[in-house]
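Below is one structure, written out as structure tokens, with a few remarks after it.
Complex shown without one protein chain; remaining protein chains in place.
Coming up: chain A.
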Amino acid sequence: MGQCLRYQMHWEDLEEYQALTFLTRNEILCIHDTFLKLCPPGKHYKEATLTMDQVSSLPALRVNPFRDRICRVFSHNGMFSFEDMLSMASVFSEQACPSLKIEYAFRIYDFNENGFIDEEDLQKIILRLLNSDDTSEDLLVDLMHHVLRESDLDNDNMLSFSEFEHAMAKSPDFMNSFRIHFWGC
């Protein structure tokens, strides 16, 4: 794992990234550093890509139970460019607006990518949140019924995006917990 060509980021690029994302200047430079350490040697940082495995093993994502979903949502064709990483960090940053976070949370939790969070998705989410080896079947079924009963407003046994958004709006924890610092420096 060598290093990319060590180009300093141009001032205009930095300004552009600051305008297009929610990240602060320091955060962008930190991510730039981290990216440079990981990407294959000999390439300019704007053309280099990282694999999903490399991104999954970043310290910020290493123990996250949803890291594969995060990588899948933010990557293009299974590869991460520098700008994809910036997008990911921007959505998870502290300054991002709530609606953006809710939108991406919905996409991350939608395991089968059919546009709804249905029972199958819920099952997977709950299994990942608890230690799956000693989760009883009853607890799982109970939880799923509870969740659907509370949030499924139109009674179709699935959560659409607006129902998900409605549920998230009632949870003040969401903004606090849906946050990752990608600092490595």
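General observations
By our rule, a contact is a pair of C-beta atoms (placed from the backbone, for glycine too) under 8 Å apart; a residue touches a chain by one contact, two chains touch by 3 or more; residues count from 1.
FYI, contacts and distances are computed from a predicted model.
Of "Glutathione S-transferase", "Septin 2", "Transmembrane channel-like protein" or "AP-3 complex subunit delta", only "Transmembrane channel-like protein" is the UniProt protein name of the chain excluded from the display. Interface residues of chain A with the unshown chain, by the touch rule above, are 15-16, 18-20, 24-25, 59-60, 62-66, 74, 76, 83-84, 86-87, 92, 95, 97-100, 103, 105-107, 109, 112-116, 118, 122, 125-126, 129-131, 135, 139, 142-143, 146-148, 150-151, 153-158, 160-161, 164, 167-181, 183.
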